[in-house]
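Left out: one protein chain. Kept in place: all the others.
Here the chain labels run A, B, C, D and E in written order, and each chain numbers its own residues starting at 1.
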Amino acid sequence: MTKKLLVINPNTSAEMTKDIQTTINQIKDFDMDVTVTMPDFGPQSLESFYDYSLAAFGCIRLVQKVGEDYDGILVSCYGDPGLFSLKEICDYPVIGIAEASIALSTIMGQKFSLLVASHKAVPMMEDMVNQYGFQSRLASIEPIGVSVLEIEKDKKASIAKLSAVGAKAIEKGGEVLILGCAGMTGMKEELETELGVPVIDPVEYGYLLLEMMVKNHCPISKIGLYKQPDQKKISKLEILIN
Amino acid sequence: MTKKLLVINPNTSAEMTKDIQTTINQIKDFDMDVTVTMPDFGPQSLESFYDYSLAAFGCIRLVQKVGEDYDGILVSCYGDPGLFSLKEICDYPVIGIAEASIALSTIMGQKFSLLVASHKAVPMMEDMVNQYGFQSRLASIEPIGVSVLEIEKDKKASIAKLSAVGAKAIEKGGEVLILGCAGMTGMKEELETELGVPVIDPVEYGYLLLEMMVKNHCPISKIGLYKQPDQKKISKLEILIN
Amino acid sequence: MTKKLLVINPNTSAEMTKDIQTTINQIKDFDMDVTVTMPDFGPQSLESFYDYSLAAFGCIRLVQKVGEDYDGILVSCYGDPGLFSLKEICDYPVIGIAEASIALSTIMGQKFSLLVASHKAVPMMEDMVNQYGFQSRLASIEPIGVSVLEIEKDKKASIAKLSAVGAKAIEKGGEVLILGCAGMTGMKEELETELGVPVIDPVEYGYLLLEMMVKNHCPISKIGLYKQPDQKKISKLEILIN
Amino acid sequence: MTKKLLVINPNTSAEMTKDIQTTINQIKDFDMDVTVTMPDFGPQSLESFYDYSLAAFGCIRLVQKVGEDYDGILVSCYGDPGLFSLKEICDYPVIGIAEASIALSTIMGQKFSLLVASHKAVPMMEDMVNQYGFQSRLASIEPIGVSVLEIEKDKKASIAKLSAVGAKAIEKGGEVLILGCAGMTGMKEELETELGVPVIDPVEYGYLLLEMMVKNHCPISKIGLYKQPDQKKISKLEILIN
Amino acid sequence: MTKKLLVINPNTSAEMTKDIQTTINQIKDFDMDVTVTMPDFGPQSLESFYDYSLAAFGCIRLVQKVGEDYDGILVSCYGDPGLFSLKEICDYPVIGIAEASIALSTIMGQKFSLLVASHKAVPMMEDMVNQYGFQSRLASIEPIGVSVLEIEKDKKASIAKLSAVGAKAIEKGGEVLILGCAGMTGMKEELETELGVPVIDPVEYGYLLLEMMVKNHCPISKIGLYKQPDQKKISKLEILIN
Partner (left out) sequence: MTKKLLVINPNTSAEMTKDIQTTINQIKDFDMDVTVTMPDFGPQSLESFYDYSLAAFGCIRLVQKVGEDYDGILVSCYGDPGLFSLKEICDYPVIGIAEASIALSTIMGQKFSLLVASHKAVPMMEDMVNQYGFQSRLASIEPIGVSVLEIEKDKKASIAKLSAVGAKAIEKGGEVLILGCAGMTGMKEELETELGVPVIDPVEYGYLLLEMMVKNHCPISKIGLYKQPDQKKISKLEILIN
């Protein structure tokens, strides 16, 4: 039976949503029914915890409205905003592209490096890697020093910058490079050619992992960190928000 | 000059707001002008990441409305929901009762234990302690196995339960016990008497630390993790939310 | 185009090879051509580093003989014997069921527990988890206290023992349980039903991950830990061994 | 009721004692009775474990003579010499400026850097940070390459050097800079202006934290690391030393 | 040429000094000239940081008086009081029995357990193991619940208690047991027989390691943590102390 997957771009940039759609079209299995969407409000790009908080709210509201129709969700922003909340309230797999890409990188090499947009992303990503417990596998976090929206405006310039910081990452021991921003989706191949090292497009790997989990009925554990909140609590709030 | 402090109970329980007010009244310096308040929507108690996400949104909105009038903010829920977002958007000290109580506990003893409400709080708190980097100082997390709202309903029973798990914590090496839920505020003294060990009421210590920081012009660093988001982004959203 | 995968049971137990075959038959994609095999010499079960060393040698020899015909390899023994050597000498993905199951468990819950055969497996697995850098996600390692070959002899008894230690693991914070021995393959479902928590059959997850990687051309990084040894060195030895 | 605080400069430099006094005069609450003093023997500056051992002895002797008259003690040397001994033998709060400044820095930013005097201070401080368990919050330790006593001789030159290494610290991710030597007290403001980042004068923050703890009856835990030694043992030795 | 070694019992118990002498007599190489001694003042047993501070002072004074005549020093108290100071001021090897026994235990098994005297020794030893960076090799710390001086009074009872807690340590994964108190010297053999697991007498292993280092001219590094303090500083203080 065809499975339905929801890919959420948690920001409100239509362009980035389109890019994510393009990436997924290239890799999705023919018998998967995939919807790529975004919340109806929130920042156009997510570059701070403030942005993350708004996006988390938007994602929760979106999932409360349409979530029942799906068999799995991919949160497609590096930083996994609202991920733990969504894992709690859904009874099917919810995956973040950050957690998925880091987990998979550990199979592909001893150490990963994250290539990120702005300088502020460096401590934010380090905070996330510490929270996830992957410190000993992290080689470095390399910012290209531009904002997320600028990345998409001049893709050629962005790839050049990513190539430059990618070379630095390799020197610091990065064996696998991860594009640490959904706005970089689609740039992986040129980088792999130039740098001669695996580059992970986290939208791609996040999606593939979700597809694998949904097809094979892999559950999220509901007895610990992601235990479902009291059902009454959830429905009461749903009304309040709408 | 009198300083104005805002203490936010991030849930919507009027009773818990009142209890926090009581604790602060007992310790506040006479020349501090303190307002204890709560968001106008959100869960009555915060026991999941879902609750945290809603509360974070509520707190941000509250601070965007009234924040300009204050010199410092205390986020008064163990779990520090929305804390990093508020640190970013305010240009004065914003403190969470979890981060403050853990930091201060390191002065008072080698190892701290957290006494928490439900079983689900155990992995949630462990996740937070890992994110903050205090793993090597944590002795244990001890749940009393009741929901946050039940704690306040029967305070006597709650203290008895806290005393029982506190004894377990001491056996596991806890030298300082922290009440890991704002709903436990006001219960510290009986526990200290019974257990013969320092018990931290995080509302109290969080408030005292905020007072000290505001009086002495201690800033939050704005060059790294808590760098201010783009101002235009913030104002645009303010309109959208209201 | 059909891809060819090699699943190696690194011990010489025909029964275990058959069980692995059964598990993979149930999940493999129709257009994958999968061979399940084992080395022509070595211990019947792998329960010590001594066993691992012999198995590693056997696996290398096997891959040197038949490896050229394949697009991916799964090493199907918990402990990943010889895995790093095989990652080095192959130019396509080689995955171990231990590394794969642990990486995937981090998506499914905060903490995993390993259910293992003998008491000796406890320090062996802890050593491996430390080497891989996943200490902070490990809840516990629980031995059932029987040898690997006994597990298969009385499957009903084994499941009962696994259920008992699984309950202990849950109490210690294990949110996802991993069957830490390929000899336990096929026992997952009964345990999930009894314990109400996700149980990972590492043969299954390792295979699914390999399939995903091979289908989508995910490479292993060849610039760091798994850099290919000097080609001359390899061929010289091939002669020597045969 | 007025509380009496003892601030110990553990070395025997009268000049440094005076500087500490100056810093404290600027921040102390009017109703606190503060004495700044130093031991009657020991090194003029503390730059080795040898110096620390002598200073620890001097501080203990000092506290055994005059300690009964006080309600709290601040050990005012970065390195906290003798701190754990004094925590044991006093029944009121004893704080070190190193432990206090590091704990408070965690509220002000994700990562701190220490600016220290000599190159030898680098491994000494790293050893201390490891012992305290704050490794994951440490960005870097930056030596200015001069001895402690030289720092005070030419304050202008010292500030210039601190500014230079402070810039390096910021580049390595330091969000909060800590002056890692009591001899640098009073130099914070110029550095903050130049570098645009919070700089902690540990004498100031250590004192403020002590004041807060004493005013609010915050105890040190006496059941674990700082358990009081056998009383008979202490008095016997007192005689022996004098 | 005969080498001269100094073994310092840092407390002032003549009985313990004699026991240490006995242990060393049984193992020392015939061509080593070994003196076992103790400071002329200080506590009879070292069970707190206060005791350590006094002992450190006593040991420094002792070494300043007689140190020039020796080629190596063993500090023979578990806790290594004053060790770093002595490493700094001597130009030959100085070893502590704690650091030596832990380092050697890593060759003998994956995990060590410490058997200690009082409950207070538990956090003290944990603090030391953290400072030394051996946390991941520590299985447990097991107190027998008696004071150091009592250990020697009734050796038979002490061995029985050590045997009981040793069994607990083994259950927690301790593969090598270390007698975490110099007062337990000479009790190793009975324990090994009873428990069937290697038991380290740290006086013995510390001495053997010192002998090996002195015979083979192994130096202590003087460029980092143990860099020699300014010579003038040392001589000035020598006068002051005497």
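One rule holds for everything that comes next: contacts are C-beta pairs under 8 Å (C-beta built on N, C-alpha and C of every residue); 3 or more make two chains touch, one makes a residue touch a chain.
Only a predicted model underlies this, so the values are computations on that prediction, with no experimental measurement involved.
The chain not shown here makes contact, within the complete complex, with A, C, D, E.
Checked against the full complex, the candidates E:173, E:202 or E:229 give a single residue touching the omitted chain, namely E:173. In the full complex, chain D touches the omitted chain through residues 122-123, 126-127, 130, 135. For chain C, the residues touching the chain absent from view are 41-43, 47-54, 56-57, 60, 82, 84-85, 87-89, 120, 122-124, 127, 130-131, 133, 224-225, 227, 229-230, 233-234, 237, 240-241. Although one chain is not shown, part of chain A still touches it, namely residues 110-111, 136, 173, 175.
Everything that follows uses one rule, which is that only the chains that are shown with their structure count from here on.
In terms of C-beta pairs in contact, B-D outnumbers the other of C-E and B-D.
Set against the C-alpha centre of chain D, every other chain centre is closer than that of C. The distance from the centre of chain A to the centre of chain C, each centre being the mean of the chain's C-alpha atoms, comes to 28 Å. Distance from the chain B centre to the chain C centre is 44 Å, each centre being the mean of its Cα atoms. Chain contacts: chain A has residues 122-123, 127, 130, 133, 135, 224-225 touching two or more partner chains. If the chains shown are joined wherever they touch, the resulting network has some other arrangement, not a path, ring, star or complete graph.
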